[in-house]
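Of the protein chains in this complex, all but one are displayed in their positions.
== chain A ==
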Amino acid sequence: MGMQDFNLLEVERLWKVYHKTEKALDLSDPVAIEKAEAAGAVIAVRDVSFKVKRGEVFVIMGLSGSGKSTLIRCLTRLIEPSTGVIRVKGKEVTSMDAEELTAFRRGEAAMVFQHYGLLPHRNVLENVAFGLKLRGLARELRESRAQEALRQVGLAGWEKKYPHQLSGGMQQRVGIARALVQDTDLLLMDEPFSGLDPLIRREMQDELIKLQKEWQKTIIFVTHDLGEALRLGDRMAVMGAGVFVQVGRPQEIVMNPADEYVQRFVQDEQRIAQLLDKGRVSRVRSIEAHASARAGR
């Protein structure tokens, strides 16, 4: 098995049910599930399986309420899955005890959040070094590493500022630096750019593409924005009502949407592509542009 084929993340038959019967529910029994749903159970993630190769950017796209945020939180058990198996580098996350799980979160997976989740009473440098502090690293060591991470995201010189003194885009750079400094192979990004205005969002996407060329991390990227999914994703999954409706390369999904739900997502992109074919639009966001951006990585 070569490095390229190595599955860094494997998810098998993952479920997340929100109901008081969650623990007792037999999820292999469709009748029991139907009954529970009738009794008010909410199934946020429904039998989801996927594999992500090392160095791959896997985008999970869906509307709000589709279960994508729940799914990404299940991967580090910030939300405890009902059933299913999650393996990272072959280690079974779902069977870890509390201590192993803490070690896993400290060393194997780093996360970037939509609402940044920065500590308001700590300055930028301390925020970036926070994960290293939790691991018990000495101050000089963690601060020099945090400094390096800040340099990479273009925030050198901002170490002593507090989060509220920064714009949204810059706060998210701090969030990315905080994840980066953890030096994990797996990077989980939950709508990291959704709260930013379109121009800044675009800039952050470009920067992520650039940085990813260096890092070669395995990224799980959650978004509700198809454009973002097309720009960033090596592969993407369209999620609706807790299930993966379609999984594939972004171009394939735009060309051959599996059903009406996916069709609704991609119709704008298709229209732009058609216009481009007819030569009526010279320079717009398009599948081709995405493709060339991706080829340029």
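Assume contacts are C-beta pairs under 8 Å (C-beta built on N, C-alpha and C of every residue); 3 or more make two chains touch, one makes a residue touch a chain; residues count from 1.
As a convention for this text, contacts and distances are computed from a predicted model.
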Complex member absent from the view - protein name from UniProt, among "MEDS domain-containing protein", "RNA polymerase sigma-70 factor, ECF subfamily", "Choline ABC transporter permease subunit" or "Probable septum site-determining protein MinC": "Choline ABC transporter permease subunit"
From A:Thr70, A:Thr83 or A:Gln182, residue that would touch the chain that is not displayed: A:Gln182
Contact partner of the left-out chain, one of A:His19, A:Lys51, A:Arg87 or A:Arg106: A:Arg106
Full-complex contact with the absent chain, from A:Ala39, A:Leu78 or A:Leu141: A:Leu78
Where the missing chain touches chain A, by residue: 76, 78, 102-107, 110-111, 113, 115-121, 130-131, 133-135, 162-165, 178, 182
